[in-house]
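Missing here is one protein chain; the remaining ones are kept as they sit in the complex.
All chains are identified by letter, namely A and B, in their written order; residue positions are counted from 1 within each chain.
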Amino acid sequence: MIAFLIKRLFHALLVMFVISIIAFSIQDNLGDPIQQMVGQSVPESEREALREELGLNDPFLVQYLRFARNAAQLDFGYSYIFNEPTTEVVLRHLPATLELVAATTLLIVLLSVPIGVYSAIKPRALLSRFFMGVSIVGISIPVFLTAIVLIQLFAIGVTWSPFPADTGWGSWLNGLLSTEGGMPAYGRGDPVHVFGTWYTNFASLDGLVYLVLPAISLASIMLPLFIRLIRAEMLEVLQSEYVKFARAKGIRLRRIYFLHALKNTMLPVITVGGVQIGTLVAYTILTETVFQWPGMGLMFLNAINRSDIPLIVTYLMIVGLIFVITNTLVDLIYGLVNPTVKLTGKPA
Amino acid sequence: MSTETSLQPTAALPSRWARFRDSYLLYSFRRDLIAQVSLAVFIAFVACAVLAPWLAPMNPYDLAQIDILASELPPFWIDGSDPAYLLGTDAQGRDLLSTILYGARVSLIIGFGAVALQALLGVVFGLLAGYLGGRIDAFLMRLADIQLSFSTLMVAIVVGALVKAIFGGATFSAYAVPLLVLIIGLAEWPQYARTVRASVLAEKGKEYVDAARTMGLPSRRIMFRHILPNTLSPIFVISTVQVANAIISEAALSFLGLGMPETHPSLGSLIKSGFDYIQSGSWWITLIPGAVLVVLVLVINLLGDWLRDVLNPRLYKG
C-alpha cells in the first residue's frame, strides 16, 4: 500500500511540475508586471531599475525556483482586476464551482448507473432503445446550447399555440407545448454562509432551485456518455464465462447483475470517470458563462478577456492541483475495487 | 461473424481485404436506414457549405449589403417577418439563412482541418510510441495522459487564450481559421495517438511483423507499410467522432469569444452573438444556428456509431 501511494505521489508531483513549468512560462512571457505597476509614463531607466530590483533579469532557473517557492505557499501575486492576492480571488470563487460540479456528479451517478444497467440487461426493450436514442442526441448537443435551450424553456418560457385555443382540447394541447418559465437562470441567488469564503446552495430550497438549470446543463453531455459506456461494458461482461458460471451455480439474476457484472463493469467506468473530471471542469467555464454562475470558470474567462495573467496562472495551478488530487483518488478507488491491482504495481 | 474475419486481414493481400471490407460496408449500409439518412444529410451539409456563396441570398461578410434597419426580424412563420429574410435577421440586420450557410462552411473547414492535423500528429506519435517503445513511448504517453486528464477542451481554451494574448485580438481575428485548426489539432492529438498505439501494440505481436523484421526491412517501412494499414479501421472510426468533437470544440471556443469573430462567424459565434438577444425574445438568432449545429454533429455521430458497429475495432478506452 505504501509503495503504491509513494508511486502515485511521485506521479502527482511530476504532473504538478509540468503544469508549473507551463504556468511559469506563461507568466514569464506574457505578464509584464512593470507595465501593470507603473503605467506608461515612467521612463525606461526607472523601469529597468525596478526590473532589476524585482529579479526579472535573473536567469530562467532562478526565476522559476522563486516562482515554485512562492507557488508552494500558494502565492502567485496580485490580480490586476481585483487588486488583491490571486489565491484569495480563486478561493472565493472555488465553492460555487465545486458545488455545481458536486450537484452534476450526483445527477450523473444517480442516473447513469441504473439507466446503463437497464439498457444492457434489456437491450431490445423499447425503453432501452429510447435511452440510447436520447443519449446520442445528448452527446451531440454542446453544453452551452443545452443551457440556452433550458433558459428559453424554463426561465423565459415558451408560449406556442398552433391549436385553436378556444376549444378545450386545443388549449390543453397548447398548454402541453408551452412552458411556464420563471426558473432562475442568472447567478446563484442568496447562498447560505457556511464559513470563510464558503457560501452554499445546498442549505436552502431557494439555493437548490438556482442549481437546477446549471447542473442539468453541465450533466447533459456527460450523462449520455456514461450511460453509453456503462451499457457497452455491461453488455460485454454479461457475455463472459464467469457470468455464465454464476448462472450455472444457481445464483439469483439480481445478484449476478448487480454484484458479479456491475462490479466488473465499474472498473473501466471508474478509469474513464477520472479522466472526465477534467472535462467536467472545462465545461464549467461554458456553463458558468451562460448562467453567470459566479464560480472559477466565469472568473477565468474574465481573466482571459482582460489579460489578468497572474489570475490565469493561479487558476491553472489550482485547477491542475484539483485534477492531480482527484486523479490520484480515482486511482486509489480503482485499486480498492480491483483486486488484481497489486498494491505495488500495475493491473495484471 | 463476418465482421471478425474482416478484422483479421492478411497483410499479403491488402487489395482483396479492402475489397471485402468495402463490400461488407456497403452491405450493412444498405440495411441501415439511419446511416443512409445521416449520410444524405451530411452530404447536403457539405454541399451547402461548398456552394454557400451561390446559395446564400446575401453575403454576410459584405457590409454594404447589410441593412441595419432590418435587424432582429423573425423567421417566416412568425408575424412581422419579411419574406426577403427566410429565417429572419440577426441583431446587425444580416440575413440569418446566409450567415448560417457561411457559418456552417467555416465550422466544417475548421472541423476537418483540425482533425487532419490531429490525425497527422496522433498517427505519427502513436506509431512511434507503439513501435519503438521505451522512453519515447513513456514520454509521449505521459504527455498524452496529462493532456487528456486536463481534457481536450480545457487545453484548447488555455491554448486559445494564450494564442490570443500573444497575437492580440485583431491579429487573432484575422487569422482565426488557421489558428483554430492549430489549437484544436494540438489539443486533441492524444486520442489518435492512444488508439494508434494500442492497435500497433496489438499488431506488433503478430507474426507478419516478426517476419518483416526477420527479413531485415527497415523500421520505417515496417511501420508505414505493414502496421499502419492494419490500424486503419480504428483510425477511421475515431475520425468521424473526432470531426464531431472538433466542430463542438470550435463552437465552444467561439462561444467563449476565443474563436471566430462576429464579422466572420462560425455556427458557434452565431450562437454566441444571438445569446445576448434571447432575453428580448429574439430566440431565433441563437436557436436556429444552434439547431443546425446539433443536426450536423448528430449525423456525424450517428455515422460514427454505425461505422463502429460495422468495423467493430477494440478502441482504446479512456
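Following the convention adopted for this analysis, a residue touches a chain if its C-beta (ideal position, glycine included) is under 8 Å from a C-beta of that chain, and two chains touch if they have at least 3 such contacts.
The criterion applied here is as follows: contacts and distances are computed from a predicted model.
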| item | value |
| --- | --- |
| Omitted chain, identified by the protein name its UniProt record gives, among "Oxidoreductase", "Deoxyribose-phosphate aldolase", "Sarcosine oxidase subunit delta" or "ABC-type dipeptide transporter" | "ABC-type dipeptide transporter" |
| Neighbouring shown chains of the undisplayed chain, as defined at the top | A |
| Hidden partner chain, touching residue among A:V137, A:I251 or A:V272 | A:I251 |
| Contact residue for the chain not shown (choose from A:L13, A:L106 or A:V337) | A:V337 |
| Residue among A:F10, A:F60, A:F202 or A:Y242 that touches the chain left out of view | A:Y242 |
| For chain A, the residues touching the chain missing from this view | 240-242, 244-253, 255, 259-260, 263-264, 267, 337-340, 348 |
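Keep in mind that, in the parts below, only the chains that are shown with their structure count from here on.
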| item | value |
| --- | --- |
| Separation of mean Cα positions, chain B and chain A [Å, integer] | 23 |
| Sites on chain B touched by chain A in the complex | 142, 146, 148-154, 157-158, 161-162, 164-166, 244, 248, 251-252, 255-258, 268, 271, 275, 278-279, 281, 283, 286-287, 290, 293-294, 297-298, 301-302, 305, 317-318 |
| Touch list for chain A against partner chain B, complex | 14-15, 18, 26, 29-30, 136-137, 139-145, 148-149, 151-152, 156, 268, 271-272, 274-276, 278-283, 285-286, 289-290, 301, 304-305, 307, 309, 312, 316, 319-320, 323, 327 |
